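Quick one: the structure is below, and I'll ask about it shortly.
Only one protein chain is missing from this complex, and each of the others stays in its spot.
Chain lettering (A and B) follows the sequence in which the chains are written, and residue indices restart at 1 in each chain.
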Amino acid sequence: MTALLEVDDLTVAFPTEDGVVQAVRGVSYQVNRGDAVGIVGESGSGKSVTSMAVMGLLPRSARITGSIRLMGEELLGRSDAEMSKIRGSKVAMIFQDPLTSLNPVYTVGTQIAEAVLAHKDVPKSRAMKRAVELLDIVGIPNPSLRVNSYPHELSGGMRQRIVIAIAMANDPDLIIADEPTTALDVTVQAQVLEALEAARKATGAALVLITHDLGVIAGHTDRVNVMYAGKLVETGSVDEIFYEPRMPYTLGLLGSLPRIDESGRPRLIPITGSPPSLLNLPSGCPFLPRCPKARDRCAEVEPELTATTNPRHLAACHFHTELATATAEEVFA
Amino acid sequence: MSDTAARPTAETFTVRERTQSQLVLRRFLRHRAAVTSLVLFVVVALFAYVGPLLWKYSYTDITDDLSQPPSLGHPFGTDLIGHDTMAQVMRGTQQSLKIALAIALIGTVLGALWGAIAGLYRGKLDFLMMRIVDVVLTLPTIAVAAAVAAQGVGGSQWWSIAVILGALTWPYVSRVVRGVVLSLREQEFIEAARALGAGNARIILRHLLPNALGAIIVVATLTIATGILGEAALSFLGVGVQAPDTSLGLLVSINRDAVNTRPWLFYFPGLLIILIALTINFVGDGLRDAFDPKQTRVRQ
C-alpha cells in the first residue's frame, strides 16, 4: 500500500535581497492513511514552509525541488488550477488566523455550503443541510441558528471551528493544520482541538499538525517530526520522541519546558544561543553552536537522519547512540 | 524592520538584519527615476553655487553684447541691457533654492512639532490644533502670501518670502506627522518611556520625531518643490525677490514679454523651475518608497 502523502527530499529556497534563504533543505517524510503526524519546531525551522509547499501555496519566487506525492500522484509542478481541485477536496488546510480564511461578507453557512458545492454536485439546500451537520460535529451550539452568522459575530475559537467545518466539508483524506490554536486562549484551544479530533473521527482523514507547542503534539499525534534549520532532525513515534529523544535539540527542547505537572523542579535548562540564519549556513551540523556534545566531526559533516534502535525512529546526530539514556540535565547543564 | 517582515510566508526566516538607514539607501538606489533626479538636482545645485565662481560674468555685470541669442560666449544669450543670462540664471537659481530650502525648513519644523503635539496629546487640544490646520489649509496660499508680502514686511528680503510661505505650508507637514504619531503613540516603547518617567517633551523629541523621520523627510522634500513654485509665483507677481537681485521667478516675470522675440530669456529660467520641481518630486517619491517597508520585495 502506498502512503497517503510522500514528501521526498523536498527543498525550498527563497531568493531575497541578502541572498538565498534555504528554508527547507531536503525533507522527506510520509503520512499514512488515518495517521496523525506532528511537525514541531521553532520559528524559522521551516515547518510551515514544508506544508505550504504541499498545498502549492508558496509564492512564485520560491524555488522548490524534490517530490511531493499524494496517493502516488506527483503534486510539484502542477498548475494553480489543478492544485485548486486538490485543495479542499483531497487535502484541506487550517491556518493560525481564522479571520484570513473566512470571507467577512458571507454567512458561515454559505461559506461551508460553498465548500461543499465546489467539489460536489448537490442541490443547494442539501449543501446547507450539510453545513448544519458539520457545525454540529465541531461543537458549535445551536448550529441551525449559527449558520446565519457572519464571521465577525463569532469569537476566535468559534471561527476556528468554522474553518475546521469547512475543511471537513468534502471528506478530505488529509487535513493540514498550521498552528491552529496558537492565537487562542487555553480553554478555547481545548475546544478547538476537540473539534479537530471530532473532524478526524468523522472523516477518517489523516492529520498533519504543525505547532511549536510540545504539549499539543503529545496529546494529538501518533508520529512526530522535529525540524531544525530547515531539516528533519528527528522522527519517530510520539512516545519515542518524548521519552527517548536521540537528538540533542529534541532533548534540549523538552528540558527547557516549564511543566505544569511537575513541582519543585529547581531550574529550567535553556539551550544557549539561537537558531542559525538560513542564509549561507555553514557546513556541518546546524545545531553545533548550541550543542554541548559537539565534537570535531560535527563541524565537518552534517549528520543525516539515521535509524536508532528502531528503524522507524531516526535521528540526525552523529552521536545519537550516546544519548540513549541521557537526560537534559546531564547533557545541557 | 527585517527585510522579509512584510511577507507572511517569509517572516519565519532569520535573515541578518541591516540598519534602517542601510535598508533605506538600498531601496532608494533601486528607484531609477529618483536616482537620476537626484543626480540632475545635484548638477543644478552645482551650477547655481559653484557656477558663478567659474563663470566669467557676474549677474550684475553689464556687457556690450545686447540681446544676443545663445552663443559660445553667452550660452544662454544676453538681455536688452547686456546682462549675461547664464549668470543671471545662476544667481536666480541660487536665490530660488535658498528660499525654497528655507520654506521647507520652516514649514517642516513647525509642522512636525505641531503634528507631534496634536497626535501625542489627542483630545481637545488635538481637535483645536487640527481645526487651525484646516483653516490655514483653506487659505489661497499665493493670494495671501502676495497680500502679506505687498505690505512690505521685510521688504525684498529673501527671508521674508521664506517666512511667509513657510507659515503657509506647515499644515501639510503637520497632518502627515500627526498621522504617523497617532500610530506610534500606541506602540509599547512609548508606554515604556512613560513607565520610566519620561515627560512629553522627551517623548516627542527622543521617540516620536526620530521614528517619524522617514515621513518627515519625504514631506520636507516635497515642500521644497512647493517652495520653488511658490517663490516663483510671488516673484512673478512682483512681490517676491526685487531687482537688482534676481530669482528664477523674477527672471520669468520680467522676460515674459520676450517669449516670442528673445525666447532664451524666458525659457532658460522657466526650464530650471520645472527641472528643480520635477527632480525634487521624483526624489521625494523615491524616498517615500524607500522608507515604506511594504515596498520590500523579493527579487524574482
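Here is the rule we use: a contact is a pair of C-beta atoms (placed from the backbone, for glycine too) under 8 Å apart; a residue touches a chain by one contact, two chains touch by 3 or more.
FYI, contacts and distances are computed from a predicted model.
Q: There's a gap in the complex where one chain should be. From "ABC transporter ATP-binding protein", "Heme exporter protein B", "Ferritin" or "Thiolase", what does UniProt name that chain?
A: Hidden chain identified via UniProt as "ABC transporter ATP-binding protein".
Q: Sort by label and list the shown chains the missing chain touches.
A: A, B
Q: If the hidden chain were put back, which of A:Ile269, A:Cys285, A:Cys298 or A:Ala315 would touch it?
A: Selected residue, touching the omitted chain: A:Ile269.
Q: To test your reading of the contact rule: which positions on subunit B touch the chain that is missing from view?
A: Subunit B touches the chain not shown through residues 1-2, 14, 17, 19-20, 187-189, 191-199, 202, 206-207, 210-211, 213.
Q: Under the stated touch rule, tell me which residues of subunit A contact the chain that is not displayed.
A: Touching the chain left out of view, subunit A contributes residues 42-43, 141, 155, 157-158, 185-191, 194, 212-219, 238-239, 242-243, 252-261, 263, 265, 267-272, 274-275.
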